[in-house]
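Structure in structure tokens, see below.
Missing here: one protein chain of the complex. Every other protein chain is in place.
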Amino acid sequence: MEFTASQIAAFIDGKIIGDENAIITGVSPIESCEPGHLSFIAQERFSGFIKSAKCSVLIVSERLLTETNYPVTIIAVEDAYLSFQVLMNLYKEMQGRRSGIEQGAVFHETSSVGENVYVGAFTCVSENVKIGDESQIYPHVYIGKNVKIGKNCIIYSGVRIYDYCVVGDDCVIHSNTVIGSDGFGFQPTKDGYQKIPQLGNVVLGDHVEIGSNCSIDRGTIGSTIIGKGTKIDNLIQIAHNVKIGENNVIAAQAGIAGSTIIGDWNQIGGQVGVVGHIQIGNQVKIQAQSGVNSSAKDGEVLYGSPAINASEYRRNYVHFRNFTEIVKRISKLEENSKNIDDRE
Amino acid sequence: MEFTASQIAAFIDGKIIGDENAIITGVSPIESCEPGHLSFIAQERFSGFIKSAKCSVLIVSERLLTETNYPVTIIAVEDAYLSFQVLMNLYKEMQGRRSGIEQGAVFHETSSVGENVYVGAFTCVSENVKIGDESQIYPHVYIGKNVKIGKNCIIYSGVRIYDYCVVGDDCVIHSNTVIGSDGFGFQPTKDGYQKIPQLGNVVLGDHVEIGSNCSIDRGTIGSTIIGKGTKIDNLIQIAHNVKIGENNVIAAQAGIAGSTIIGDWNQIGGQVGVVGHIQIGNQVKIQAQSGVNSSAKDGEVLYGSPAINASEYRRNYVHFRNFTEIVKRISKLEENSKNIDDRE
Partner (left out) sequence: MEFTASQIAAFIDGKIIGDENAIITGVSPIESCEPGHLSFIAQERFSGFIKSAKCSVLIVSERLLTETNYPVTIIAVEDAYLSFQVLMNLYKEMQGRRSGIEQGAVFHETSSVGENVYVGAFTCVSENVKIGDESQIYPHVYIGKNVKIGKNCIIYSGVRIYDYCVVGDDCVIHSNTVIGSDGFGFQPTKDGYQKIPQLGNVVLGDHVEIGSNCSIDRGTIGSTIIGKGTKIDNLIQIAHNVKIGENNVIAAQAGIAGSTIIGDWNQIGGQVGVVGHIQIGNQVKIQAQSGVNSSAKDGEVLYGSPAINASEYRRNYVHFRNFTEIVKRISKLEENSKNIDDRE
């Protein structure tokens, strides 16, 4: 796609300084901008790039502009970051959406799809599945029996949704994520571990986004639940019967063990582990790689394995880094003490 | 499916207190039970729910029953947990199994399947593959050449099994797990890393269960082995030439590096890392997130990164939590010591 500076300025209500017919055909980050591309500067610390950037059109926050002429075409706006977001969303929409049922998709006769749905080649839709209006199911997706998928979802290639799981409206699930595999439940016996049947399901609220290669296990009985607006990164493990509230963000490779309950608006860092059967309140922050093994109250900030208050962890870790020095101080004290004893 | 209280009681040899015609159509955990559902209470701490639960039928351990009338229909049994397990297994069996070869599955002419096998749409079966009686292979599975799969296995959608791998009887492999991808073996040269061909395979014993999104690499030469009855959770890495014995349980996101040998009946926690070329004995417990970098004897309990004896780790970690206080104590001692020196 091709746009002129004046078309772009019109979308975001900006003021052009320079050539309004400058043409852009792509978008780049400011550090690696190239001719024919659009970029933006919203922060003081990048303002040096205004004169040196090699792109053709640059959206800049007004307060960073001090001159009347620039080597590239400038579009001045109040907040360049927000304006750029608006453009990116527009661009995404312009790329269009897929629709129609591609040849090679397999539907059970008892399943039903809403209006304007896309189903890609080699996707399998089992018995009694319902797919809502405007949803897009990419190729190679497996949808088990009695699954319900809401409206306006995007399910990327290779996602597996086991029987009886429920996906809300406006959800996005990235490639190769598995929803509803069996919880890890076995009873030890003398002869080995015996499987505990996993008869529950997974329920995703509306506006949930899940990255690629995640595993969200079904409940043993009852549901594993991910609340409205919660966003989950890649390679994440959510075990059986976990309940996650609304508007949480969980970074890549984190894992939540069985039956743990998590509130709203929490931030869980990458590679964090949370043990089973505990409760995490609301607006809790858990630093990357932490191991949380007891319940956390609203607003706590946690770090370490096992996780403790984050400031406390950092302060103690400073001492850990000086441990050799600290032990020397103790040895010196012992030496002194011995000398005093000797003198007495 | 629909059952009456008396049908349920018959399955588990229970005694009904209340309406023997009460009907249940589903199953719930006791905390979120609803009308028309069945639940159970096996522990003292849940006995408060006997009077308040909103389900229609409740299986309860006899010793927890003190009255003659209850608001819901009760089925009294010796051990409600075990009885509930029996029912769940029955229920699972009643749901039936898939069979037959679905249209769209692709078989090489040299491959063979046993009796009553299910092969789903878009599954690829390569040259010289053998699939045992009663096994169920879901859609979108890839099976490389010369692979052997035993009897009564369930291989879920999206599993990939590379050439020459062997799966025992009664195994379950969940979606998107990869069996037999190349081990991570490269030789450094001046010009970059050169690949070491990975010519071995993976051998899974009988009754092995593997969760979703796991990676089990093939041996460089020889086999990567997972012994009989070992259960592996989701998102787990098993590197080339690892040998794992019988009846181990390995929790989600753990990783075992190359050529390590693991005995029987070990419990490996979530996100644990075990380095390559070491030996773990039998009945070892490794706490979640630990990093094991040396061999472990039978019965050890390990924690920390690097992992040490778990009680020792916990005791030392208490001191770590008090480190700021401890350093203050040292400073005070130094102050005292200085005063004494000054006085002399």
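Think of it as A and B in the order they're written, each chain with its own count starting at 1.
One rule holds for everything that comes next: contacts are C-beta pairs under 8 Å (C-beta built on N, C-alpha and C of every residue); 3 or more make two chains touch, one makes a residue touch a chain.
Here the structure is a predicted model, which means the values were calculated and not measured.
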Message: Looking at the full complex, which residue from A:Asp182, A:Asp217, A:Asp233 or A:Glu300 touches the chain that isn't shown here?
response: A:Asp233
Task: Quick one: say which of B:Ile23, B:Ile221 or B:Val301 touches the chain that got left out.
output: B:Ile221
- prompt: Can you name the residues of subunit B that touch the chain not displayed here?
  reply: 104, 106, 122, 124, 140, 142, 158, 160, 162, 176, 178, 181-182, 184, 186-187, 192-193, 195-197, 199, 213-215, 217, 219, 221-222, 235, 237, 239, 241, 253, 255, 257, 271, 273, 275, 291, 293, 305-306, 308, 312, 315-316, 319-320, 326, 329-330, 333, 336-337, 340
Chain not shown, touching residues in subunit A: 27-29, 32, 85, 88-89, 91-92, 102-104, 120-122, 138-140, 156-158, 172, 174-176, 207, 209, 211-213, 228-229, 231, 233-235, 246-247, 249, 251-253, 270-271, 288-289, 305, 317, 320-321, 323-324, 326-327, 330, 333-334, 337, 340-341
